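Left out: one protein chain. Kept in place: all the others.
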Amino acid sequence: MKRMIAGIALALMSLTGPVVAEEFPERPIMMMVSYGAGGATDFQARIVTMTSGNEDALGMPIAIINKPGAGGRVGWNWFATQAEADGYTLAAYNVPHFIAQSIKGGVEYSTDSFEPIANWGADPAVFVVGADSQFNSMEDVVAYAKENPGKLTVSGAGLFVGHHIAALQIDKAAGTKMAYIPTKGGGAAAMKAVIAGEVMGGINNLSDAFRAQEAGNVKILGVADLERSSFLPDIPTMMEQGLDVDNSSVNFRGVMVPKGTPQDVIDKLAATVPEMFANDRVTKKMKAGGSPMHIMTRDEVKEMWAQRQQTLNELLAGL
Amino acid sequence: MEFIYYFGEVFTPLSFLLLLGGTIGGLILGATPGLSPTMAVALLIPFTFQLEAAQGLILLGAAYTSTVAGGAVSAILLKIPGAPANIATTLDGHTMAKQGQGARALQLSFLASAVGGVFGVLLLIFLTPVLAKWALAFGPSHLFWLAILGVTVIGTLDSPSVVKGLLSGCIGLWLATIGFDDIMGAQRFIFHPALGGGINIIAALIGLFAIPQVLTMFAKGRHNKGAEVIEVQRHSILAAIRELTSRTRALGIGTLTGSIIGLIPGVGGQIAGLVAYDQTKKFSAEKDKFGTGHSEGVIAAESANNAMVGPSLVPLLTLSIPGSPTAAVLLGGLLIHGIFPGSDLFDNHPDVAWTFINSMLIGQVLMCIFGLYVAGLAARVAQVPQSVMAAIVLALSVFGAYSVQGSMGDVYVMACLGISMFFLERFGFSAAPLVLGLILGPIAEANFIQGGMIADATVGKASYFLTGGLNLLLIAVVLASVAYSVWMELLHRRYTTKEEAQA
Partner (left out) sequence: MNRSQHIIGSGVVFAVGLWVTWVSYTQQPAEAFLFPRLIASVFVVLAGWTFGKAVMGLSKVGNGMTRTMFINMMPGLIVTLIYVFWAAKSLGFYTATAITFFALLSIYDPASHSEAKTWVKRGVITAIFVTVMYGLFAMLLNVYTPREILF
């Protein structure tokens, strides 16, 4: 009898005991997205993880769970403080959002709280105005902003997200002061404010702006990146229009795990996940949806995080 | 009339099978506590990866329409509203079920849903270009006044005392501010880590409505058998249709309110049911019967929340702006097939667009037929013994609250709110105004702050919020609503004091 109990106990322990990398993953994985269902991050996260159940990927499906609120703070705070570091809980990150928020304070995470796995996309911020707007280039925008300090209303998805960083950079480069209006409800709400004429201009994701321009609702005036986008070959970058705005506001999206996740699990994920992103079906669907892809490995992401941390520290120091 | 041309597409074998699957699956998902229509549609997205664009959207469209209606099933039978849209349905629907009239309540709710739903989709088909302009006309200041209009409803909604109704509303408004403030990102009232993400509305709904009911069943104790077996009355579908046609006022007000409110981006279907319920009550000749199992309440609430489905897609299909969370998920469903909503959709992929819209139209009818078919059977839930029922509702609440975000914190919040609500209800507070406060708080606050920021940069707060035709119209409606409530209260008071004097 005693032996039987011991046997059962042993069997139970092997079920719940520490994860060994060879067996990882042995059950479905959860990935937390800190924006609402249907937003750009959520939509892309669902596509890039759709093949994870395949044998050549992780062999187990990834389920997306949304924890939206306060520009991502709610989700990342939960992830840093309450998520289990067992490799079965992943999260999507948005850089520069979470780094800028950690610099501004009031949250319980920083780049040290997380371990990056891989990057799947890079979505630059663009400046949009309504289709019938008086502005036709960034030059017009800057000229108006200079004449009317504090009167040019510009919408974006929240405070200290990529859009806000771009607005700050434009202000710094041109010596202007625009009225940045953060909206509740993400990029879609910010875009609606531009189309409906509630604000004079807006900063939004390239992927969303591209779609709105196709639908004939907005004009895109500039891209806040180092190079022109393959989706918008005719739209000049901010640099080309004489504004010293680099790629600090580009929205990098990828996967991370909490600090303290076993190293062998991290290694396994870091080796498999970038390949999963590169799957043909994934890239095809991403392209169809107008979402620019940019796959980076764990080491590349680490470097990118460190670099962003530095530039954002400088940019946000004066605020 | 282009849409008729594409009807054939819906009836090819595979499409029809998907439509049927989406409808039945949607009803089941909708009836599952904790699964809002948004989550149900998001769950189905992976299935559409393998399908053609048009077929994928048939599945999603059918599921969207039927999850909204399916929410009524758990609202009526278990008093667990599946989504904010179904709150108003519980008020009279569950009382009817407890009186053994569950079949009647379900039949009426499915019929009213179908009428409202078909009307909403027809609006989408014929008036889309006009409606799109309307949807855009609502800026921050208008949404703010709209939320305030909702607040004026709080005091009179399903509450025996106006002061306690308002106080319940205030508690709800306060609960909504817990967590990170959405615009500034500051932490507010987070006195326990489980509250870090704020109070999730779906988890709160489950707790506030289901748990007090569980505790009430506990409080009745161990009965002797046969003491309180509810006789479930059979109710013929014909009689339900006849009743619906005699309640045209409730049906009309519900359908119109739902269509108009559904159109406004950001407010969406959350409050359509409650506002329609309140309006119908105000215009009804039998005001006092509301809340005691009155069929008008169910009809108004359900016709409203399904009427909102069609118009809520107008901003998405024409302007590529998702007006509601569910619309945002549908947008994803379109994008993965490389289809951009907007002019591109109707010009280059008319087959997809119209097949999708048609599937919602047929989906409404299928949903109604299927719902009516199971209504009689489902109503037998009321016969389940109290002890079993209490245990079932409790377990469903825990699973439902957990599955919203996969978080134990939501389960704790659900239980705490539920247990507190049970005691508050014993002292004359009620859950409906509290929930309305919880829903309206964030809408009012975000739009006030955002509008204020725009106003400060441009014309100033006073003229931003207080001028313009739409603002003035909304303010006038707010004032009328307040005046009406005060007048009714005074009338009621005189009436009751007279009665007391006589007695």
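Think of it as A and B in the order they're written, each chain with its own count starting at 1.
Just so it is clear, contacts are C-beta pairs under 8 Å (C-beta built on N, C-alpha and C of every residue); 3 or more make two chains touch, one makes a residue touch a chain.
Bear in mind the structure is a predicted one, so any value in this text is a computation, not a measurement.
Within the whole complex, touches from the chain that is not shown fall on A, B.
The hidden chain makes contact, of the residues B:15, B:32, B:280 or B:450, with B:32. Considering the full assembly, B:419 is the residue among B:122, B:419, B:475 or B:488 that touches the omitted chain.
Contact with the chain that does not appear here is found for just one residue of B:133, B:192 or B:220, B:220. Of the listed positions B:14, B:130, B:369 or B:408, the one in contact with the omitted chain in the full complex is B:408.
Of the listed residues B:51, B:256 or B:392, the one in contact with the hidden chain in the full complex is B:392. Chain B meets the missing chain through residues 29, 32, 35, 43, 160-161, 163-164, 166-167, 170-171, 173-174, 177, 181, 184, 186, 188-189, 214-215, 217-225, 227, 385-388, 390-392, 394-396, 398-399, 402-403, 406, 408, 411-412, 415, 419, 423-429, 441, 444-445, 448-449. Against the chain not displayed here, chain A makes contact via residues 12, 16, 27-28, 30, 61, 63.
Here, only the chains that are shown with their structure count from here on.
Between the Cα centres of chain A and chain B there is a gap of 31 Å.
Against chain B, the residues of chain A that register as touching in their complex are 30, 36-39, 42-43, 46-47, 50, 64-67, 69-71, 73-75, 77-78, 81-82, 101, 104, 106-107, 150-153, 158-160, 179, 181-185, 188-189, 191-193, 195-196, 198-199, 211-212, 214-217, 285, 287-290. Chain B makes touch with chain A in their complex at residues 38-39, 42, 45-46, 49, 136-137, 139-140, 179-187, 193, 196-198, 265-266, 315, 319-322, 325-332, 335-338, 340-344, 405-407, 409, 442, 446, 450, 453-454, 456-458.
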